[in-house]
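The complex appears here without one of its protein chains, the remainder shown in place.
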Amino acid sequence: MRKLKNVLLLCLTLAMVTGLATQATPADPIKIAFVDPLSGPFAATGENGLNQFKYAAEAINKSGGMLGRQLEIVGFDNKVSPQESLIQLKKVIGDGIPFVFQGNSSGVAHAISDAVQKHNERNAGNRVLYLNYSAVDPALTNDKCHFWHFRFDAEADMKMAALTDVIAANKNIKKMYIIGQDYSFGKAVADGAVAMLGKKRPDVQIVGNELHPIGKVKDFSPYVQKIVASGADAVITGNWGADMVALAKAANDGGLKVPFYTYYAASDGVTAAIGAAGVDRIRLVHESHPGNPNAPKALSEYITGYRKLHPQNDVNQPRIHTALNMLALAVKKAGTVDVDKVAAALEGMEYTNLSGDQVIMRRQDHQLQMPIYISVHTNKNIQHDLDASGFGLSLESKVDRDKATQPTTCKMQRPS
Amino acid sequence: MKAADAPTAARRLAVADVGRAGVLRGYGVWLTAAVVLIVLPWVVRTGAAVPIMNQMGIAIVFALSFNMLLGQGGMLSFGHAVYFGLGGFLAAHALNLAGRGTLYLPVPLLPLVGGLGGLAFAALFGTFSTSRAGTVFSMVSLAVAELMAASSLIFDRFFGGEEGITTNRAKAPLLLGLEFTRDRQVYYLIAFWVLLAAIAMYAFSRTPIGRMANAVRDNPERAEFVGYSQRWVRYISFCAAGFFAGIAGGLFALNYEILTAENMGLNASGVVLLMTFIGGIGSFVGPILGAIVFTFLQSMLSDYTGIWLLYLGILFLATVLFVPIGMAGVLMLHAPAWRARRVGRLAGPYLVAGVCGLVAAVGVIGLLEMLHALVAADTPSGVRRLFWTAVSLRSVLPWLVFTGLAAAGALGLRWAGPRAAAAFADANRAGAGR
Partner (left out) sequence: MEQIVLFSILNGLVFGMLLFMLSSGLTLIFGMMGVLNFAHASFYMLGAYFAYTLASRVGFWPALVLAPVLVGLLGALVERHGLRRVHRFGHVAELIFTFGVAIVIEELVQLVWGRPAKSYQVPAALDFPLFHLFGSAFPAYKAFMLLVSVAIFVFIFAILTRTRAGLIIQASLTHPGMVAMLGHNVPRVFMIVFGIGCALAAVAGVIAGPVLGTFPGMAQVLGSVVFVVVVVGGLGSLSGAFVASLLIGTLQTFAVALNVSVGNVLMAVGVPAAASAALHDVWKVTVAQVAPILPYLLLVLVLMIRPTGLFGTRET
């Protein structure tokens, strides 16, 4: 008897699922799924990404949309969990949305990429395209590459190639210290740095190569002491989030004045939290002009427009604009939203982005080829600051597309 | 005084034990459950329904295994996901071996591999964690969870680092020509295992050792006088719980074809505590109910709000404070009145109290959502849609309205709550009098 009641309850619950899911399928706009954290500790990053997608989509919609249809960005909260991402991916597929954007965490990216590949192989009539705008693990466009994955950010090795070019040109650097979080990305940064520095500047001595547990270190002062004791002239780190802030603060407290070459030490609260502790110390390697000084006009207008809507947030991922516009062009070229045809149209596509650079989607591995920028954290001559903090990034050097490009081991298999 | 406290506690939490024997007797229940499981995917036919039901099935087995410890054994574990995760990782590796042909393992048997893996590690870690009950047990489970979470990043050959271990169920050998590539095919496999595991766990609770687990929970000294070593009884329960957690992990490997470190992390262990407790730890159906409701909320609530975890936290806290017997416990409490056919009398007072509660909830949710929209600053227009109306964050009126609703609902509850309780007592008294 009781069981019957439970069963009824279950049916009711599931009927609710049905009701909720069917609500969301009007045919008119082209839907694009954004699968990233919208709750929990990384929600700030996810929400800002979603807003940048909506902002970029609005501009496309104003100029006629895709195939005469409007774009609609639909957010799905994956809680940066691979498991939740797969559930959300199933929801995306169930809603008949053909395009999926995701970027936060390489672990999640691997899960989604793998699931998309399996789904597409098993369900030829109902395929989805995975557009990766931020996950930088090189494997995604090397050993693990497949036809339905495209990457619009520079992978970790491209960034490292650019970084080591700059370091190689700096004759003051004789001793290098590498520190990172103990997981795939931290290790990829460390291995890349050792290999590439060894080639470009064999005289640079690696005086420390350290991995610390991710998100578990309470106090970075002991690490800073080791860096000081090693006599390093510069530090490379792939740290992000709280680990990055804490490292920068401990370096400031410990009187460590050497430059820190970083991947993620800006925006989403990190710039504000580091504040004065990072001036002329923190350097960032990224894929776009930092906006200071003398930003290209298109970028400057884009940033100003976005800041008007979201005064607290930054355009920290101009590649979102690139990715969405390249997708729109590909849909236009294919004349359909059929996933295989759009993917074919994206291959080899060229595009001029907001920084005024010509980027190209490489056919062999679906990795966007682009120049790389290196900027410094400062509060002098800042036109476009970050986190509304008065601090921002200022351009130091730029590495050309041809210099940053990396070979690939990908053997792309295309559906016949 | 303190030593005696813990057992009485668990006994009080397990109030609903009383009604259990009468309710779940006979095979009819299991047959009904089987029929429902078979029919379900044909009743709900939306894209996301089957994947979510698959997740629910996994959660049900996991929560039931957790309750073997907490509800039946009185052991609060903060690291139960360790056995889920280890079982899952072993199953994923086994599936990969099967795919390469080095191991003959048909897909349907995969959860068993996970179960044996969970059992092996539970047997190992159980040797030192079950030596004591109560707080010490909880602390050791926490320490083991932290250790395993850290090891999962160190031993990256086994755990695959951040990407985890991926696998492919389509490559393993077939059994009886059954193929498992589509979600629906997997659904039936999961449903089969859920039913099997549930029956097995229910049967375990009826065995002498399962009964002794209750005795040790309630009064370890007396249990020892009967001739059972309390430590041994806890160890057996612990191993059994690890086995079924491993089966859930194996089902996970089968369904998602990936396992990552988060599956055995502290959060995963916390989630299973939340869902089990909300469902009710005092009865066998409690965890099932909790797993279904919690999974549904977890996957769907986030479509509507960014602060879904806060709501679940409040729901959990409210359960602990006001109805520690959980949802199933509340339902069970009404069994006597239902049998006496006096549930009808409760409808009126319950409806009034329910409306008051709903009004209060709307008020509180409105306030929280407005605050969230303001702080997260993701609404440049300053207008947020709440309860099918556009609400302006910058005017005073909506704040006043929601505060008023919350206050009115709370006042109403104070008035209607005791009445509903009185009606309940009345229905029971009348029921007993018959």
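All chains are identified by letter, namely A and B, in their written order; residue positions are counted from 1 within each chain.
Rule of thumb we're sticking to: a contact is a pair of C-beta atoms (placed from the backbone, for glycine too) under 8 Å apart; a residue touches a chain by one contact, two chains touch by 3 or more.
Just so we're clear, the structure is a prediction, and the values are computed from it rather than from any experiment.
Participant: Out of A:Lys226, A:Arg307 or A:Lys398, which residue would touch the omitted chain in the full complex?
Facilitator: A:Lys226
Participant: Pick out which of A:Leu50, A:Ala273 or A:Val337 touches the chain that's been left out of the picture.
Facilitator: A:Ala273
Participant: Looking at the full complex, which residue from A:Val194, A:Leu211 or A:Val279 touches the chain that isn't shown here?
Facilitator: A:Leu211
Participant: Per the definition of touch given earlier, which of B:Val320, B:Val383 or B:Leu400 contacts the omitted chain?
Facilitator: B:Val320
Participant: Looking at B:Leu76, B:Val107, B:Ala122 or B:Ala423, which residue reaches the missing chain?
Facilitator: Considering all chains, including the one not shown, the answer is B:Leu76.
Participant: May I ask you to list the residues on chain A that touch the chain which is not drawn?
Facilitator: Residue positions of chain A that touch the missing chain: 41-44, 182, 210-213, 215-219, 221-226, 228-229, 242, 245-246, 249, 253-256, 268-270, 272-273, 275, 387, 389.
Participant: List every residue of chain B that touches the chain not included in the displayed model.
Facilitator: Residues of chain B in touch with the missing chain: 1-3, 5-10, 12-13, 70, 74, 76, 128, 131-136, 138-140, 142-144, 146-147, 150-151, 154-158, 266, 270, 273, 277, 307, 309-310, 313-314, 316-317, 320-321, 324, 368, 371-372, 375-377.
We adopt the following convention: only the chains that are shown with their structure count from here on.
Participant: With chain centres taken as the means of their Cα atoms, state the distance from chain A to chain B in Å.
Facilitator: 34
Participant: For chain B, which residues count as touching chain A in their complex?
Facilitator: 23-24, 29, 32-33, 36, 40, 43-49, 51-53, 55, 150, 153-154, 156, 161-164, 166, 168, 170, 181-183, 252, 256-258, 260, 262-263, 285, 288-289, 292-293, 296, 298-300, 302-303, 306-309, 331-332, 335, 338, 376-378, 380
Participant: Within their complex, state which residues of chain A touch chain B.
Facilitator: Touching chain B: residues 1-7, 9-11, 13-18, 20-22, 38-40, 43, 47, 50-51, 76-77, 79, 81-84, 86-88, 90-91, 93-96, 105-107, 110-111, 114-115, 118, 122-123, 137, 139, 182-185, 187, 213-214, 216, 309-313 of chain A.
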